[in-house]
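The complex is shown incomplete by one protein chain, all other protein chains being positioned as in the whole.
Chain nomenclature is as follows: A and B, assigned in order of appearance, with residue numbering initiated at 1 for each chain independently.
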Amino acid sequence: MDAVKELSYALDTFYFLMSGVLVMWMAAGFAMLEAGLVRSKNTAEILTKNVALFAIACIMYMLVGYNIMYGDAISSVIPGLSFLLGADNEVAAVIAGGEDAPYYSSMSDFFFQVVFVATAMSIVSGAVAERMKLWTFLAFAVVMTGFIYPVQGYWKWGGGFLDGLGFLDFAGSGVVHLTGATAALAGVLLLGARKGKYGPNGEVHAIPGANMPLAALGTFILWMGWFGFNGGSELMVSNVAEANAVSLIFVNTNMAAAGGLVVALITARLLFGKADLTMALNGALAGLVAITAEPLTPTPLIATMIGAVGGLLVVFSILTLDKMKIDDPVGAISVHGVVGIWGLLAVVFTNGDATLVAQLIGIATIFAWVFSASFVIWIILKVSMGLRVSEEEEYEGVDIGECGLEAYPEFTKGN
Amino acid sequence: MDAVKELSYALDTFYFLMSGVLVMWMAAGFAMLEAGLVRSKNTAEILTKNVALFAIACIMYMLVGYNIMYGDAISSVIPGLSFLLGADNEVAAVIAGGEDAPYYSSMSDFFFQVVFVATAMSIVSGAVAERMKLWTFLAFAVVMTGFIYPVQGYWKWGGGFLDGLGFLDFAGSGVVHLTGATAALAGVLLLGARKGKYGPNGEVHAIPGANMPLAALGTFILWMGWFGFNGGSELMVSNVAEANAVSLIFVNTNMAAAGGLVVALITARLLFGKADLTMALNGALAGLVAITAEPLTPTPLIATMIGAVGGLLVVFSILTLDKMKIDDPVGAISVHGVVGIWGLLAVVFTNGDATLVAQLIGIATIFAWVFSASFVIWIILKVSMGLRVSEEEEYEGVDIGECGLEAYPEFTKGN
Partner (left out) sequence: MDAVKELSYALDTFYFLMSGVLVMWMAAGFAMLEAGLVRSKNTAEILTKNVALFAIACIMYMLVGYNIMYGDAISSVIPGLSFLLGADNEVAAVIAGGEDAPYYSSMSDFFFQVVFVATAMSIVSGAVAERMKLWTFLAFAVVMTGFIYPVQGYWKWGGGFLDGLGFLDFAGSGVVHLTGATAALAGVLLLGARKGKYGPNGEVHAIPGANMPLAALGTFILWMGWFGFNGGSELMVSNVAEANAVSLIFVNTNMAAAGGLVVALITARLLFGKADLTMALNGALAGLVAITAEPLTPTPLIATMIGAVGGLLVVFSILTLDKMKIDDPVGAISVHGVVGIWGLLAVVFTNGDATLVAQLIGIATIFAWVFSASFVIWIILKVSMGLRVSEEEEYEGVDIGECGLEAYPEFTKGN
């Protein structure tokens, strides 16, 4: 039987690592999505932000964040700070069995967790695109991934008070997506809209993304990566019940994306008369965000509907934010924030353990903490480094100003 | 031993899920391949078709298709319609063992199957690109993925009469690829060629694709995804014999692609004097399609040759279709149809259980069913919604007309 326990440990660890690889791949998805949806003059800079934030997230989460989120806490509200990345589990502890026996490598757990924090940070880069200073953004990434994210992560996944309250968030509609969107919102409010986005008489000018194939590719990558994001969050695959659970999560994740895409496409058709590709892509992502809070208890049909509502919401949210002159070039606040909240609320429809009160407290807590903490950091950065590039630099494009190179130096630009 | 059976179930399920993720990823491959091979003015629309067809395939196959293909049949020709997506397998049934004991999650089976039907549908979008109405195409996708594909799928993989006859099609050279290509052919014949493709005196005008890196990326994605497509179709990996079989399938899949690519590249060099990249890419895909009907019985060397013949065939097929004025912008009918037939015939060289008669009956049955059913649907759609965009819209590009946006709004167009 000992060999079986070892083998089981190996399978769960390998499943965790493969899931982590898929989530890491989502970083490429965000990079391509955002690079596709900004103008060509700001493309190299958004790519630089995306690759750099991933690296920063890994380093800060290793040094600080992981140790805050899962270390020895001081109380259910105040996390501690431990050094967790030491020796991995002993064979004897695995063989011993029992409730607390480790059943997968703790290093594989770190790998899975570290790519999640990068996902949260990737959400921010899209919303502040085309006008935020690169180094200011990277400085925010240091604080966000090392401190802001891990604190609320501790409250739920680290066993803090939100977990105690019965707040349910399976794979992170709140902990990851709402968190990213909230930090982005705080930044966008301080940063203001891109020049020319909103006219003096309330009109909204579309600023089309430069490269639709990249946006579509990014969405496919995110869709693919989400199987690791949600599927890996089951944390175990090595017996019949768990294997069935992971399989259902895969199916529900896929169906929710499909539902979100179709409804967003039809909604856009009804509203605008056209099959708006960017809305369809955001619909798929909205479906994915919506199912992330609870991909296990719905049937596939219900999962499709949860995603479909997400697809509906995201279209109206994007239009509403534009009316409020909150300029989010890629729709990240709508996709990950508004629909993230929907996903957290939808848990009560299918999971008998969920309560609306606990879900609302969770939402309010995450929003309040992330918004206020982010706001303070953005203010400090505004005063110290400045948030926004100069008007001239914005006009010329941040690629030249920040990166000293162009994304497409040979292709003549139209605007 | 019970724990071993559970673990074995978990491994086979996990292998199925990972295979399914790779096949899902092929949707991105088709999207990139097709986006690279059409003109820039039609790129956003082909992307929209590709993301939307994937979502539609998932929903229709869940609602109808899967239940037709694997439900309680009325006869070996007429499938029934059951509702299959209920509770997953019980632990007790797994432990009981025996021939019929489930050894992987039925939900993981659905996941693996659903991404296959999306593959078949993706084949169609490329062949009808640049002139078919978007909503007509999506309406066809509803019928194709919910009905046309599942019926012939039942005949072979669902245990219908083609399976009874001894028709062999391991991973779907026929069930998936020939099916997709045949539906595409019916559509193309009714749709006609793109304006300017064929001159009045029989001359063929090349219409170059706008973005070769996307086409190459798409091919690499498909190549990668095919390991899941063929490798997962072994349906089991959890013992020595099965693990060896899956490994051989991976190797043979890879070698066939390599053989197809090299031969297509050399053939193009001999015919045109140039190393034609698009022919090389189609050669790799042809190799993959060719080996899909039987990736297990050939040696790697024979697999290379089966792929090589596919690479040769695809070049001449593309040239021949052009002579026949059958306009297929991406070569999908040649790659998946002509070479799909070759793959089905090649089974008889390496698999002693195959007979030429059974293979020919299978090919004829799939072609006759899919062509006639598709033709009827295309005709109905032509009368009701119309198949083809207006001449003006085709000239201006379907992106503006159908999607209301451009794929590359900032890059000046040459034609």
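Just so it is clear, a residue touches a chain if its C-beta (ideal position, glycine included) is under 8 Å from a C-beta of that chain, and two chains touch if they have at least 3 such contacts.
Keep in mind that what you see is a predicted model, and the values were worked out from it rather than measured.
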Who touches the missing chain here, B:Trp135, B:Phe161 or B:Phe220?
B:Phe220
Which of A:Ile56, A:Val309 or A:Val348 touches the chain that is not shown?
A:Ile56
In the full complex, chain B touches the hidden chain through residues 1, 4, 7-8, 11, 15, 18, 22, 39-40, 208-213, 216-217, 219-221, 223-224, 227, 231, 237-244, 246-248, 250-251, 254-255, 257-259, 261-262, 265, 272-278, 280-281, 284, 299-301, 304, 408, 411-415
Residues of chain A in contact with the chain not shown:
3-4, 6-7, 9-11, 13-14, 16-18, 20-21, 24-25, 27-28, 31-32, 35-36, 43-45, 47-48, 50-52, 54-56, 58-59, 62, 85, 88-91, 94, 104-108, 110-111, 114, 134-135, 211, 214, 217, 402-412
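Following the convention adopted for this analysis, only the chains that are shown with their structure count from here on.
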Can you check how far apart chain A and chain B are, centre to centre, with Cα atoms defining each centre and the answer in Å?
32
